[in-house]
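Down below is the structure, laid out as structure tokens.
All protein chains but one are shown in place.
All chains are identified by letter, namely A and B, in their written order; residue positions are counted from 1 within each chain.
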Amino acid sequence: MSGAVLPVGRGARLLRNPGFLVGAFIVGACAVLAVLAPWIVPYDPFAIDLNRRVVPPAFMEGGSLQNLLGTDQLGRDYLSRLIYGARISMLIGVLTVITSGIIGTTLGVLGGFYGGRVDDAVVFAITTRLSIPAVLVALAVAALRGSSLMLVILVLGLLLWDRFAVVARSTTMQIRNLDYVAAAWCAGVSRWWVLTREVLPNIATHLAVVATLEMALAILLEAALSFLGLGVPAPLPSWGLMISEAKDYMFFSPWVIVIPGMALFVLVLGVNLLGDALRDMMGTDLSR
Amino acid sequence: MLRFFLRRFTVAVLVALTVLTLAFLLTRLSGDLAISIAGPNATAADVETIRQVYGLNRPLHVQYFDWLGRAVQGDFGDSFFFRDRVANLIASRMSVTLTLGLVGLGIALVVSLPLGILAAVREGTWVDRAVSLVALIGQAMPSFWLGLVLMVVFGLQLGWLPISGTGSWEHYVMPGVVLAFSAIPSLTRLTRSGMIEALASDYIRTARAKGLSRLSILVKHGFRNAAIPVVSIAAVQLGFMLGGSIVIETVFALHGIGYLAWESISKNDFPVVQAVVLVLALLYIGLTLAADLLNAVLDPRLRTG
């Protein structure tokens, strides 16, 4: 009986949900771009050409088909940088969620499963985490340790586990108190068995919803950190960094910030659409 | 009731102490703080001097308790860069951040409460779907980018609003809107779900049976009950907004404590960073406590139960 993470009927309903389809398309396309980036980019995203700086995109006046989305302030091809940027956003999103998911789920399941003092400690940890201003701490750490892609992932992973813990804790509690789990206890099964056979499979879908929310948040935070100059270091083409580098030109050529910004917005929207569809399917309540 | 609040208060104090400790550890994360302060061009002698002056040559636990003892009295030491007491710096910048936070929260409430109510009243229709689309868009909007776009459109092209600074109330409009965007999605969703629940309840049927007007049914009887969770989330959101204001203050060059923190980070002025982390954390802790109290005021079942 346990372990039915995605019953067939629900899966089919998911495929008829337009939000899910749009979200899946956006995220899927981004993932494909990220993986295939080195083979599909028209130019080297790091190649500087000072003779062709801030050339507008092909669809605007003054643009040419040579650079479909134009070039940046150092004459690098914007489309190529944008595609490489998808790599960074996806990488940050996925790795951060894995890190924070492991931390948060472990804490939450422990608290929900054992209750008592253990739970008090977990709740205390969550409360403390929530009171810490994440962006500021991430910036400070990056400034102290020198920023790098790995550091950003690590810092965000260590900061964004709170919602995982909250949801894992409450769902574990619910499942622990279900009649059939209580019956399993009485039948003399081990804690490990209850944990791996009853609890984890049943909280998995709830955690999947949280994972999408946190992935969206991680992508946005990375962009913000990079925008402030303390995230992914140049010359890596993070979308946040692209906006930051281009903002001196935005008053004359607004497209320089519009293009990477739209990319960021669309990807995060896609991830959130996926999460919403999953939540509707599950009936998970995450109204926070 | 009283026991509940004593417990909440004790937890809050413990959380505050933990954050104090974390804030201390944060600056010791780099290994040798003296080298970070001295900067890349300093000689070994310079670093040694800094160690002496700031007491960084003492054992770590001595430094910790010394710092803790001062911090709980509101003494965060001196700024390396600004040549001023950190407490003074924060006090002088606080009003900008608080104003921004309150303006942001105000805009967020003005937008999300009617939207949430509207979506609940028209549940399942295109209006409802449009509102959830607005929430989704708000959730996906990178705030710093929205800030830049607004600057280009309203600051430069239309020329309606000032682009940066803190001179007048107009300076707070764009940053406030941007900050509000981060709180609108969750507040709208919460208002909607709370209203749907309230409108389906028996007391709404009673209110209708009493012949009350539609407005009174929606607002006085429906929203009054839906508002209880919204208030506590709004307080928590204000905490998050103050914490997140660093990005927006930087974009719009608003000289609040977020901007101060950013300046200090780039100048390796760690006593200030430490203090801002602490102040923001304490604000958040205070706000969640206030939210609990406010809940008790709003919900007679908590107050008199």
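Miscellaneous remarks
In this text, contacts are C-beta pairs under 8 Å (C-beta built on N, C-alpha and C of every residue); 3 or more make two chains touch, one makes a residue touch a chain.
Basically, contacts and distances are computed from a predicted model.
In the listed set "ABC transporter ATP-binding protein", "Putative transcriptional regulatory protein TcrX", "Cytochrome c-type biogenesis protein CcmE" or "Tetratricopeptide repeat-containing protein", the entry agreeing with the UniProt name of the missing subunit chain is "ABC transporter ATP-binding protein". Although it is not drawn, the missing chain touches B when the whole complex is taken into account.
Interface note: of B:T10, B:N57, B:N88 or B:T206, the residue touching the hidden chain in the full complex is B:T206. Where chain B meets the omitted chain, the residues involved are 201-203, 205-214, 216, 221, 224-225, 228, 298-301, 304-305.
The working rule: only the chains that are shown with their structure count from here on.
Taking each chain's centre as the mean of its C-alpha atoms, chain A lies 22 Å from chain B. Considering their complex, residues 124, 127-128, 130-137, 139-141, 143-145, 216, 220, 223-224, 227-230, 240, 243, 247, 250-251, 254, 257-258, 261, 264-266, 268-269, 272-273, 276, 287-288 of chain A touch chain B.
By the touch rule above, chain B contacts chain A in their complex via residues 11, 14-16, 18-19, 22, 26-27, 29-30, 36, 132, 136-137, 139-145, 148-149, 151-152, 156, 186, 189-190, 193, 233, 239, 242-244, 246-247, 250, 258, 261-262, 265-266, 268, 270, 273, 276-277, 280-281, 284-285, 288.
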